[in-house]
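The structure appears right after this line, and notes come after that.
A single protein chain has been removed from this complex, and every other one stays in its place.
Entry: chain A
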Amino acid sequence: MSEPGSPVLASRTRSKAWAAYTADPLSVIGLVIVVAIVALAIFAPFVTPYPDHVGPTGDFAAMNAAPSADFWFGTDVIGRDLFTRIIYGYRLSLIMAIVVLAIATPIGVIVGLVAGYKGGWTDYVLMRITDVFLAVPPLVLAMAIMGFLEPTLMNGMLAITAMWWPWYARLIYNVTRAEAQEGYVLAAETVGASTAHILFREILPNCWPSILTKMTLDIGFVILMASSLSFLGLGVQPPTPDLGSMVADGAKYMPDAWWLTIYPALAILLIVLGFNLVGDGLREAFEAES
């Protein structure tokens, strides 16, 4: 038979997906950027030249030093090495992004699955709540929440999570609406499978490509959002190194100490760009597979 059902096929689709991912050099560049940044962030204490510059104390002898061989990206007003602080800033950004997405994604996915499958009043109530969150500009909503709460790392993540889950609810709602019409859902219903089984064992696996792609794209955007909040002084407080607050602090010394703003800003650009390129590549790879 000319059936394409050979056992090597599963691995062939996987390598087909990999081929689709690597077909675009930009996705490969994105992957390299992401892997490099994550590695730097994980091993920050070992790869940074001045790990003790993370705290409030620096080297006053080297205040406002321009980029040089000793200080690659220069130093700030109290003589802390900017390169070290950027790498630690990455660390914080990545942790924030992971925590925010780890909370926002399950909430949004469950809301979307339930609303999309149940329909009727459940759908109406859940999706209108979602719409209310979506109607407010995200940064404004996060700022409002931060206005009530103390500006700490924890609250910053809380504020971003609160504005992030509705996007997942919308996405998964639409996927679920389409999947619920498929025969395999009907087949599960005919044998009396529980709603939980249908939602999590039948429909959810078909949502994974959408979820993974969106999460990868979102890591960059969460980092951007966190940086925006801390740029406005509503996020992480000094002396914790944070890319957004570094840009804000450095802006006061433009254009003389340009490195104080430019390098952290470029650092944000690089990580957001990296995750976006990976997200685009993943989307193409998933499309090639299905």
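The criterion applied here is as follows: a contact is a pair of C-beta atoms (placed from the backbone, for glycine too) under 8 Å apart; a residue touches a chain by one contact, two chains touch by 3 or more; residues count from 1.
Everything that follows uses one rule, which is that contacts and distances are computed from a predicted model.
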Out of "ABC transporter ATP-binding protein", "Transcriptional regulator", "Thiazole synthase" or "Manganese transport system membrane protein MntB", the chain not pictured bears the UniProt name "ABC transporter ATP-binding protein"
Across A:Asp52, A:Asp70, A:Asp131 or A:Glu182, the one contacting the chain not displayed is A:Glu182
Contacts from chain A to the absent chain lie at residues 1, 3-7, 9-10, 120, 182-184, 186-187, 189-192, 194, 202, 205-206, 208, 290
